[in-house]
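Of the protein chains in this complex, all but one are displayed in their positions.
Moving on, here comes subunit A:
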């Protein structure tokens, strides 16, 4: 048997030098006259171990990481093609604690299979969900998804099945499935990982959504900052079409479904569903007022399911193993698993898929291993640039939609950014306003003007000009933005601002030293 070497081509692994490692391994194979097949897989998500190279041995896969190009010669010398010991030896990948502690449903194949091999996908359980779906009545598929308790993983947490039912029940000669892959929140990379590491699961999920709702056309709107994901998805769609997974007869059934990949153009606000629809239509990515809901009048005015990548990629396993299997994971009204993305100043950063319910403290301290800098954790931003900053005092909050809402926060797309004690929370609050000002679509006043005014008022606080009065003004402004904005950009910017003010008041005290220094 020719040995197989797995070297991730995931963007995160590439950013850490996976390409150079791959070239060094190829060169070494050539020079030693050894035959081996190099497979470019996705990432398993343990980014502190990337580039993580794996070899398939008779006893299963053996991982080595983080591998540097300079390690390659000695890896060959240690007989790594047979799993030999080396200072980078990690053993069986699924026994690595960070990976062993996870519950991988949506990400079961990510980093394991060859992303663009449909055979590899099928041999790991792929297409079983779609096979079941083509034999079912649309309403039964919708009720399976509803029963699973799956909620929108993009951040809003709206029950996916209910959205699908509205589209199914709306009569129209044309309907659409739109996948929101405009993953712009800092600390999130789950969508990117799935699209690069297991693209067929998203295609399968969208085809199921199409059959369930009567939609025959799908679009994946991917942000332009993800060129590798765009390339992989384009190839995967072409392969799926050729294999009859997409087309006029999905898996040989009478159901038609096809899809296209579209690329965004650097506007964060297009992650908001209605602005994404405008962008797909070729318009400015301006937010639409709701109602009408996209499920009734969405893309080109037609009924449209618009779901996040992870929501759609979680559907195949629900249709394969059943709603009850999925629902059995989780807590309260947050069912199933959630891919938590641990990012920023953290020792063990990466993707951690688990059932809902871990506490924030367990995620940051135990799984994340504390800060990368070794300094104490000061704050954790949960849910991206529109999410609240949590202090240590709230580390007992369980990871659950409702529990986070009760603490004036949100889980959003489940990205968490860890900051050490060098963070200046006034600066973070100001950045939240600045980001909103840069990215506002301009349609509604609280967001368009409020963000700029917020920046100015926070600058006054920083300069020690009537700090107390100006902080009261920021609070009032946040209230206006929260309740007066059309979408989550203006509406949620108050979360990082107010949580900084509430939990870290010491950072907002007038600082004479700060003024003197300027």
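Heads up, the rule we're going with is that contacts are C-beta pairs under 8 Å (C-beta built on N, C-alpha and C of every residue); 3 or more make two chains touch, one makes a residue touch a chain; residues count from 1.
Note that in this section contacts and distances are computed from a predicted model.
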Chain left out of the displayed complex - its UniProt protein name, from "Urea ABC transporter substrate-binding protein", "Formate dehydrogenase subunit gamma", "Phosphonate transport system permease protein" or "Peptidoglycan glycosyltransferase": "Formate dehydrogenase subunit gamma"
Touching residue (missing chain; options A:152, A:350 or A:450): A:350
Which of A:41, A:279, A:334 or A:451 sits in contact with the chain that's absent? A:279
Touch as defined at the start, partner being the missing chain; which of A:186, A:234 or A:359 qualifies? A:186
When the complex is taken as a whole, what residues of subunit A touch the one chain not shown? 11-12, 14-16, 47-48, 50, 183-189, 191-192, 217, 224-228, 260, 262-268, 279-286, 300, 341-346, 349-351, 372, 381, 384-385, 415, 417-420, 423, 428, 431, 435, 438-439, 441
